[in-house]
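Below you will find the structure I want to go over with you.
With one protein chain removed, the remaining protein chains of the complex are shown where they sit.
Chain lettering (A, B and C) follows the sequence in which the chains are written, and residue indices restart at 1 in each chain.
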Amino acid sequence: MISRRLRLGMVGGGKGAFFGAVHRQAAAMTQRYEFIAGALSSDPARAAESGRELLLAPERSYSDFMKMADTETLRDDGIDLVAVVTPNHLHAAASGAFLAAGISVMCDKPLTATLEEALSLEKIAKNSGALLGVSYTNAGFEMVREARSIVESGALGNIRVIRAEFPQEWLATAEETAGNKQAKWRTDPAQSGAGSLGDIGTHAFHLAEFVTGQRCVSVSAEVDTFVAGRRVDDNASVQLRFSNGAKGTLWASQIAIGRTNGLRLEIYGDKASLGWGVEEANILYLCPLGKQRIVIDRASHGTSVKGHLPSGHAQGFVEALARLYVDMAECLEASLLGNPAPASANLLPGLDDGVRGMKFINAVLRSGHDDGRWTAF
Amino acid sequence: MISRRLRLGMVGGGKGAFFGAVHRQAAAMTQRYEFIAGALSSDPARAAESGRELLLAPERSYSDFMKMADTETLRDDGIDLVAVVTPNHLHAAASGAFLAAGISVMCDKPLTATLEEALSLEKIAKNSGALLGVSYTNAGFEMVREARSIVESGALGNIRVIRAEFPQEWLATAEETAGNKQAKWRTDPAQSGAGSLGDIGTHAFHLAEFVTGQRCVSVSAEVDTFVAGRRVDDNASVQLRFSNGAKGTLWASQIAIGRTNGLRLEIYGDKASLGWGVEEANILYLCPLGKQRIVIDRASHGTSVKGHLPSGHAQGFVEALARLYVDMAECLEASLLGNPAPASANLLPGLDDGVRGMKFINAVLRSGHDDGRWTAF
Amino acid sequence: MISRRLRLGMVGGGKGAFFGAVHRQAAAMTQRYEFIAGALSSDPARAAESGRELLLAPERSYSDFMKMADTETLRDDGIDLVAVVTPNHLHAAASGAFLAAGISVMCDKPLTATLEEALSLEKIAKNSGALLGVSYTNAGFEMVREARSIVESGALGNIRVIRAEFPQEWLATAEETAGNKQAKWRTDPAQSGAGSLGDIGTHAFHLAEFVTGQRCVSVSAEVDTFVAGRRVDDNASVQLRFSNGAKGTLWASQIAIGRTNGLRLEIYGDKASLGWGVEEANILYLCPLGKQRIVIDRASHGTSVKGHLPSGHAQGFVEALARLYVDMAECLEASLLGNPAPASANLLPGLDDGVRGMKFINAVLRSGHDDGRWTAF
Partner (left out) sequence: MISRRLRLGMVGGGKGAFFGAVHRQAAAMTQRYEFIAGALSSDPARAAESGRELLLAPERSYSDFMKMADTETLRDDGIDLVAVVTPNHLHAAASGAFLAAGISVMCDKPLTATLEEALSLEKIAKNSGALLGVSYTNAGFEMVREARSIVESGALGNIRVIRAEFPQEWLATAEETAGNKQAKWRTDPAQSGAGSLGDIGTHAFHLAEFVTGQRCVSVSAEVDTFVAGRRVDDNASVQLRFSNGAKGTLWASQIAIGRTNGLRLEIYGDKASLGWGVEEANILYLCPLGKQRIVIDRASHGTSVKGHLPSGHAQGFVEALARLYVDMAECLEASLLGNPAPASANLLPGLDDGVRGMKFINAVLRSGHDDGRWTAF
């Protein structure tokens, strides 16, 4: 370990934003970062006020992320990492600016608003020595990692069926015309790219590939917009084919009344099945062929993932995101010290995961427009 | 009510069978039938032995269902109803024989092994004055009827998304080659017609239409056989389009390790959602837009379906099937007395439900063979 | 097996009653009884009408259970078994009359209204060659028997803590003054003996002893009546000491708003724990020391109790009671044939269980009146 805290900046996340504050909580909780710079808003007054409230030094409270990247890269005490938590359409420009300046990035998902932006950013990222993490928060739940570890162990045998779903209710009506700021940009195609697919479908897709290690190769999709006047999808049901012959389904919906945040994954192999859902994030169901169902508690008997808390003490949402910041801290410190990449480099969602998410959205939308034709990607 | 018990016969259900015994239990439980005749097996010795064990009079223990139909129809004390619980490929012939003889039938699902047989039987049934019930057992759960009643009340508003699933584990390996008699005929296309689609997919399909009142008009399907050597489907994932614009999904699987009998239905409208599953058959989840989730207990506050037991006293599987036998008894008695059809005539699954199930299987298999092309039916 | 159905009579259970109809359903479902005689009400007109509706022959529809006992015992085709489903204060007289006449009895719980009546009945029963079963329905759930079998196997090691509870809500207000017939007699000390303790506390107590095989030797109780004007207990919390050193608690409440029928048992040994509740009657939780929690499905992997239905097909309340009638049929047939008592004789709740229930109520009430003093029984 290096003998100082890592220096963290942020783009976006000013007053009124949602997820920036969660990123700051998560990073703070790890005690491995100090938050010292930000372009918290593109509006100078709002940026300044947000910076003041968050105790940033005035000279490190920017309103222009390009200037922030240029300035920070020149400082001896410049930031080691920037969290990009803007609306999606700014992810590529902001992340690209910092990566080009040699500063590592923790970018919120989806990676970008469009596949084209993702591919451009991919080039920049590959030419940069800096790191790119993508905040697929659910990959930070310990029981998601436990599930991945169980699959890797071969306990499920050959995977046959993968079922992922992510229903939410919050866009069941036209919230975007009712003054809900989050709804407004998330249903504006210019800012979000896609609707439920980008906002939560990518979470479900990443979770499915992250846990199973399988690669989806083709999709057949039914994509709907149920709320009148809405310009993006709010419900999508997708059939998936994986490279090894497994079949899957994925449902993303933001009009599922009664479901606050119902991400869930089920995996059926020929030796066992496994189930996990974020609403019961601290347990896993494991069902071996011909045996009784098993409930695995986080950090309890037979687990392989080291718990940050004893069993029975639930890991919450912020704590899951904090896990990604711990991974990033380990990767950054290894990089700063010239050490080989740590084990967590395999767990922290990165460039490839981000790009795949955009390819998934793109293929699903194309299949949906083409009456469900199987579409490779 | 008539002042005697209805006279019940059975085709199939001899020693070693499974579902015939459940039908006898269910009918007995209603106390409205006496079981007095049967062609319990096509093997004369087995038929006789089964009849003896079940206390049938020797002259009413047949081995040939054609003879049974011919004989019973001529007796003054002939049976009022016959339960047809043979393997699927005999449903059409047996049900047809009794209907043609003017004897009502409770036929197990799927209605027949093939769509062609179903259409032939449909003609016979329409020309017969006798009744045809189809034992979609789940339609007998009180909370399924409560769900239907809630949908009918308009509480869900316009239905947007319908999700049905029925995972089971019992065919995750090649049970049919391991001496399992039930597995053997259910995976033999000549006897069963289809695999998971016929055995459980039709249950899920009927449940979806029964509760929502919507009619599916087109399907796009991915149909798989995961167990090597198996000759029928054992996993099918289907996208559904309904006549009013609702979209749906249906998953039937008999290779889902860890799931004993996971039938579940979720319905999302623009005013509320509703969820029911057979593993928690005595409750419903109702989620009105903008309000807290509600758990409705069978026979408790705010229910409209009259309970056969006080709340908290669970209705089990046999009791659900018994409900269908009560419906049939009400219909039969009305018919015998020349009364108008009772309300339960709308609840007892019948000819149309049976035929639709066969059309569903047929369309799904065609779509699956055609790479998921949307297929109308 | 004998080659006829057993002949069943009933005392109580006429129009407007609740549990008599459940007993008739349960017995019918087994297909081993024919219901042919009854003293369904002490009111002659009501008795006659109830008998007609239930298709009893007029001469076997009595209004006086003494006359019924005297008459049936003399008939060649007299009843083999009578179900006594009257209010509690008639259990002793009715059961005693039939036992004295040599006719076996299935008596509803609690065995009697008072301990004195129970002890008198005990003498009669011991002098009678006839059988006495007590309808502690929960003992008929297959997973309760599975639990008992697991405990017997030694899997739990030495039992340390036993926790039983049975909360209900239906008497949270003064239903007895609002025209609820069931509430009226159940809260009338002259008819019921005790309140929640007799109605449901005895269920919880029997379940605890039935599953664990332990014998409670002393109680310390807090007994309350929360509803103004009520003359019996409606909430009781009891500490238990068992003969082998295990400690326990038992809670019976009929004022627990929101709980329809929450019977639950947890057993903690030094090698494992076990949990079962009637609201999830078809599964058991087993937690071995140092291992993951296991969910055991009825009739599934690793179970020892033979299921009457395949796994995943829930056993409901009537089906549980039917199990007791199957046990009784096996015992009766063995008795009629002069065979040794079958295995089910150890499972069917009987005289000793009934008497212990009354001793339990008596000790709890005495302890409650004496400020919780530990009271042996």
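As a working rule, a residue touches a chain if its C-beta (ideal position, glycine included) is under 8 Å from a C-beta of that chain, and two chains touch if they have at least 3 such contacts.
No experiment lies behind these values; they were computed from the predicted model shown.
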Practice item. Write down which of C:Glu49, C:Glu222 or C:Glu333 is the residue touching the left-out chain. Key: C:Glu222
Revision key, fill the gap. Out of A:Glu117, A:Glu146, A:Glu319 or A:Asp353, only one touches the absent chain, namely A:Glu319
Revision key, fill the gap. Cross-chain touch to the chain not pictured, restricted to B:Gly102, B:Gly213 or B:Gly302, is B:Gly302
Point to revise | Contact set of subunit B toward the excluded chain (per top definition) | key: 286, 290-297, 300-302
Review point. For subunit C, which residues touch the unseen chain?
Key: 160-161, 163, 169, 172-173, 220, 222, 224, 226, 235, 237, 239, 241, 247, 249, 251, 253, 255-259, 268-273, 275, 285, 287-289, 293, 371-374
Check your understanding: When the complex is taken as a whole, what residues of subunit A touch the one chain not shown?
Key -> 3-5, 18, 22, 24-25, 28-31, 35, 54-55, 168, 170, 259-262, 278-279, 281, 297, 300, 309-319, 322
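Going forward, only the chains that are shown with their structure count from here on.
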Practice item. Compute the centre of every chain as the mean of its C-alpha atoms, then state which one is farthest from the centre of subunit C. Key: A
Check your understanding: Counting shared numbers against all numbers at the contact of subunit A and subunit B, is it over half, same, or under half, different?
Key -> same
Check your understanding: Where the centres are mean C-alpha positions, what is the separation of subunit B from subunit C, in Å?
Key -> 34
Review point. Of all residues in subunit B, which are in touch with two or more distinct other chains?
Key: 259
